[in-house]
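Report on one structure; see the data block that follows.
The other protein chains are all here in position, but one chain of the complex has been omitted.
Here the chain labels run A, B and C in written order, and each chain numbers its own residues starting at 1.
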Amino acid sequence: MISFELTEEQEIIRSTMREISRDALSPEARRHDLDGAIGTAVLDTIWQAGIVQAQADRESRSPVSNVLVLEELAAGDASVALAVGAASGFVQAVTDQGSEAQRAVFLASLEGDRFAAGTIAAMEPDFVGDVTRPATRVLRSEDGFTLSGRKTMVPLAAQSTHFLVIADLDGASDAFIVDASATGVTIEARQALGLRGLGLGEVNFDGVVLPTDARLGEGNGADVQRIIDGARVGLAAAMLGLSRAVMEHIIPYTKERVVHGSPLAQKQKIAFDIADMRMETDAIRWMTWKAAWALETGLDATRLAQLAYTYAGERVMQIADNGLQSMGGHGFVEEHPMEMWYRNARSLSMLESVAGV
Amino acid sequence: MISFELTEEQEIIRSTMREISRDALSPEARRHDLDGAIGTAVLDTIWQAGIVQAQADRESRSPVSNVLVLEELAAGDASVALAVGAASGFVQAVTDQGSEAQRAVFLASLEGDRFAAGTIAAMEPDFVGDVTRPATRVLRSEDGFTLSGRKTMVPLAAQSTHFLVIADLDGASDAFIVDASATGVTIEARQALGLRGLGLGEVNFDGVVLPTDARLGEGNGADVQRIIDGARVGLAAAMLGLSRAVMEHIIPYTKERVVHGSPLAQKQKIAFDIADMRMETDAIRWMTWKAAWALETGLDATRLAQLAYTYAGERVMQIADNGLQSMGGHGFVEEHPMEMWYRNARSLSMLESVAGV
Amino acid sequence: MVDFSLTRRDEELVALAERENKIALKHARAADVHSIDGALPFALPHPDVAGLQDPFEALANDHEGTSSEVIAEALMMISSAADADLRDRDHAFGSLVLEEFGTDEQKAKYGHLKLAIGLTEPGAGSDPSMIRSNSRYDAETGDYVLNGEKTFISFFNIYDGAVTLVRGEPDEKGNRPFHTFVVLRGQEGVGKVPSIRKMGMRQHDLAGFSMQDVRVPEIAKLSADFAKTFSKFNHNRPLVAAVALGTCRSMLDFTRERLEARGISIDYAKGAAGRSAAEDRLIRMEALWEAAWGVTMYAKWKQTQVGTPSYDYRTEASISKAIAGKAARTITQTCLDILGPEALSEHYLAEKWFRDVRIADIYEGAGEIQRVLVAREMLGYKRELN
Partner (left out) sequence: MVDFSLTRRDEELVALAERENKIALKHARAADVHSIDGALPFALPHPDVAGLQDPFEALANDHEGTSSEVIAEALMMISSAADADLRDRDHAFGSLVLEEFGTDEQKAKYGHLKLAIGLTEPGAGSDPSMIRSNSRYDAETGDYVLNGEKTFISFFNIYDGAVTLVRGEPDEKGNRPFHTFVVLRGQEGVGKVPSIRKMGMRQHDLAGFSMQDVRVPEIAKLSADFAKTFSKFNHNRPLVAAVALGTCRSMLDFTRERLEARGISIDYAKGAAGRSAAEDRLIRMEALWEAAWGVTMYAKWKQTQVGTPSYDYRTEASISKAIAGKAARTITQTCLDILGPEALSEHYLAEKWFRDVRIADIYEGAGEIQRVLVAREMLGYKRELN
């Protein structure tokens, strides 16, 4: 039965996250951008909120709830949202698809008080690449596997304890859990246009020897598409949060700024852009909820995830672009968050695998 | 040396065509649309203006001048513009690429007083087809060729004396002159969304036996790309004319129509759409001129022709769409030409081979 | 709990609407060609569909177990391309106004009639302040005398008359109030205007009428409040959106099928970089459709939460109408372009859908109006923004 009603628990999650986002993330977002890293205190706060750890409970974890979390966090700082999304994605994959032994090992690492998590390494330093066709390869060896290839735009590259590496095995995509300290693994910081706080990096795997139990699920291979689906929905949620941040900033700005005798917001062009921002954020939200609902109920979510991701990607870029334009020169300078959002919008909408719900 | 200056002769051509378009085409455009045919009187008027015949003179024919003609005619009635473009395209191909003998035969047919011309048959009744890769095939036979295949959206299908058929010969596109009355040629009217006056039809070639001299140029095969390039530029010119017609209609309409106390044209949304119409028609005009100039000077025009065609196609649809929107319900009814332009815009921008410059 | 699943009853109703649509498709071209002048090529109800159950009637009779009546109605609209509205649906807008605002006496007199609603005038599209039709009270006879001209009136030439909006005589301040009267077709002074020829939706009759010293008795004057008359549009907007989405769905299905027949299958799993142009564009169109579906469903869901007479879902109603209107334009334009010239042919219904659905962003409040309404709500503006 069609319903848009959140559970009481989800309402609480949403308002808690909105508060954290407003009080702890928004004020720090510019600093994260300039430093090229999220502050340890912020990461630990998030960690202590237990969002990442909650993903380890197969019964209670909820993609819909995760979408709410990512929207709210991204409204404050998209880098933080993706850091949480990346760590959550790792835990979700292990929880959903890991063997009993893998779950026991990797989920135990969630017990500390400090942010310490794995991340998904899926994209490759290849122009016009396709995340579903990795060039990174795993070959079978006598007592396990050997992994070779390069991954790029890996979030929290230097901070992650493990990588869930998407790689080709026998002609199909598969997933392997790789220790960040394994021989042959080298990590290189690789700053990018936006999401600078996220600590994006390039990770090289040079003939890394993996034991048999490194393969996610240890059995017939992982369902990589499910991981990608979850990531697309997570990114859509983050784009939703970013879009909302732009909208919420632009409304008071354009109402206060007087040009040629009247507030900017009374110009039809600006007012229509603002109406479009509202319309599009609403649309992205329901698409994202619907895809998350499909994930949650175990339906095939691939199409809905792709459509939500595609739509959110188009719109967040347009919303950030129009938001910047409506601020004129002020949109271009660091005094306002707008220029950062413009960069983050382009970055967010091009990553396909760095968050999970 | 970069210059946008027309020659005196071109200025005369332009103003003559503008007059014909205003006085003889605009008032008849709706009738042509309803009748599904251009009136014979109109066709003969155009014929007697000598535009089509002028293409037979290799020295004096000018793609730039032809672009001016098509813009002006299309501003009055896009169907007439394409009828002229189709007939011209046939003559141009024979003039530029025909053997001496072919020129002698086919250009002689231009001498009468009544509209009587060939047309290019290039597109096929195949979804997602590519005009540069025809499925229509010509096989070599002992004393000539055999032609088999179907062509669609052929302008003036029932009125043309000859078809210049683009077909595959030995794995490459080639062009063949086919008599409309040849055995195995059947013509079927096929009405479409727009350009209804153009008499679009489907032409079937069922093992049509062709003599050796049916092959354009008779030698090593025709340069089909040159024909397509010319057609793309011709279509861009027609789209330009149509775009201008919309703009010139919308300006007085929105100035006169008062809504909520002020003329529609004073609403920023409407005024900006009108500014965009002007900006885009200017842009299409110079792109089209540039591509025509490349054709005229014998440079490789393929890229410029593609870009002008692509850009004009995007914009004419947008201009017609916004024009219709600015008229509200009046844009949707036959009382105004706008709904016809909307249909014509979508049709024009999807045809790739029915006009020539 | 967030839920996008359909109930069994939803599914039944949707299937019913789809079946009716399939039958309608067979007659769609004939209806398009023959009803250019407003005359359907066959009598209603058409025998082909007469044997089936009307899905909307089915819903009205039994909506237990649906995702709520209003949501189910929108779902059914989306499942039907409305290619040929073959059933004689009982949606006479003027009759609804009578039913809501009429006295028992008025209902007794006019209740059995099908009444259109006469708002629009030549020169006054969506702007009621431009209405020039007027009424004058004749104290001698106790009649009202009406003059003016109406246009774009749905089904006027098919129905029995219209509930029409006119200006009254000026009050002490010189303001002319709005009055609402029942005017009957064939009445003396009511001039017939031929049905309007349109680009699309030709089976939807649209006509005008003139009033020249039309005399109506006092009982013909309804006390329908002007704002309330217009408020009817509120809950209609998501349904108008749904109708547009139905046609767009047909267009998308047609495009997908034709691409697949050419060996171009749509792979939703892979990234954008690996796509063909046709595939990429189609996926973007499907995304736009889903976007419009979401806001339409949300508007209907909110309607059930706050109740139909409430104003609290009007922004959501505007959003659904505006996005669906945009989707209608973009999806039909783009799908034809993806498919290429063959799609222009009258051999297929695609070109008809392109024509039909263009009205979606115009009628019942153009996209620009909806954006003004949405922006006003967001910015806390009223007349400052128009």
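Everything that follows uses one rule, which is that a contact is a pair of C-beta atoms (placed from the backbone, for glycine too) under 8 Å apart; a residue touches a chain by one contact, two chains touch by 3 or more.
Note that this is a predicted model, so its numbers are computed, not measured.
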item	value
Selected from C:25, C:130, C:219 or C:273 as touching the chain missing from the view	C:273
Full-complex contact with the absent chain, from B:239, B:265 or B:345	B:265
For chain B, the residues touching the chain missing from this view	1-7, 10, 64, 128-133, 225, 228, 251, 255, 262, 265-266, 268, 271-272, 274-276, 278-280, 282-287, 289-290, 292-294, 297, 302-308, 310-311, 314, 352
Footprint left on chain C by the chain that the document does not show	271-273, 275-281, 337, 340
Where the missing chain touches chain A, by residue	123-129, 152-153, 190-194, 257-261, 267, 269, 313, 317, 321, 324-325, 328-335, 339-340, 342-343, 346-347, 349-352
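The criterion applied here is as follows: only the chains that are shown with their structure count from here on.
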item	value
Chain whose Cα mean lies nearest the overall Cα mean	C
Centroid-based (C-alpha) most distant chain relative to chain C	A
Chain centre separation (chain A, chain B; CA means) in Å	50
Whole-Å separation of chain centres (CA-atom averages), chain A against chain C	41
Chain B, residues touching no fewer than two other chains	267, 269
Junction residues of chain C - those touching two or more other chains	368
